[in-house]
Structure formats: C-alpha cells, structure tokens
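Excluded from the complex is one protein chain; the other protein chains are retained at their positions.
The block that comes next holds subunit A.
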Amino acid sequence: MTVTITVNGADHALDVDPATPLLYVLRDDLELNGAKYGCGLGQCGACTVHIDGKPAFSCLTPVGAVAGRRIRTVEGLGSAEAPGLLQQAFETEQAAQCGYCIAGMLMRAQALLDRNPDPDEAQIRAHMQTNLCRCGTHMRILRAIRRAVAMRKGVQAAQEIRP
C-alpha cells in the first residue's frame, strides 16, 4: 500500500508495508544514511530522528504511523558543504571517533536546543542519557553541544548589535 511521508520538507509516496520501521524506509527507500541501525529496540539512540519536532527512535516507529507527520533526519540539519550550527560545533570539537552514534546524537541534541536554547550541563546530560556511544566520545559531544549553545548566543548577540 502507499504511504506518504514528509522527510526534511519533501513528500514521498512509497509503496511499502506500513508496519515497516521508519528506519528501513529512510535508509533503503529514501537512501538517507543518517539514521543508523543500532539495536532495533530503542535502547541506543543511533536511529534517532525528529517526528513533529520531537526525538524518536525510527527503529521502533512503523512508517504507517508517521504518514503526514514532519520527519527530520540529520540530513535536514545541513550538509558537509553547508553544515548547520550544531554540525559545525561537532566539527569544531572533532566530536566523533567511529561516529556511528553521531547522527543520532546530533538529532537528540538538536531536539533539546530547539526546545531550550540555553540548557545547563545537568539538563544536557540528562537529555542525552538515552543515546549510547561506545568509543567514549561523550566528553566531546558534551563540549560540542555547549559550543553550539554559545555559538547561537554569539549569533543572536551579533544580530542585536546590528542597527
């Protein structure tokens, strides 16, 4: 059957079993690499995307349940040529080792920043709790999120100074 989903602002009509987890539709049908298969159980966060602005495990979400809802993946934050602010912060901090968890980390963190542009350290750590990293890149991921907060403040300050 045909399911229509909206990913990073574009509509896609897909002939797919509506029980298929969104993860496989994103990866295999839309050929988006960002969301990763990590556990299929909602325990690691490697597959994290946004559904209507909230972080969600795409490995547990049937595609039929997200018809007509806004889905955002890491590809929607920016590209290697034009990275988004949070991606820039991760690049500056070199916040990746193997990087397999990182797209999920970015989407998880972006959801926090969208809701709370100035989170404190405890709020950041609590929010990131759902996502696993095995390389031990946590310290850099935390630094990158703090950097993104500071960068956004800097951009806002610059805009306010401008007459």
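One rule holds in what follows: a contact is a pair of C-beta atoms (placed from the backbone, for glycine too) under 8 Å apart; a residue touches a chain by one contact, two chains touch by 3 or more; residues count from 1.
We adopt the following convention: contacts and distances are computed from a predicted model.
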item: Undisplayed chain, where the name is taken from the UniProt record, one of "Molybdopterin-dependent oxidoreductase", "Cytochrome c-type biogenesis protein CcmE", "ABC transporter permease" or "Xanthine dehydrogenase family protein"; value: "Molybdopterin-dependent oxidoreductase"
item: Hidden partner chain, residues of subunit A it touches; value: 17, 20-21, 24, 27-28, 31-34, 36-41, 43-44, 46, 73-75, 77-80, 83, 87, 90-91, 94, 96-103, 106, 124-126, 128-129, 131-140, 142
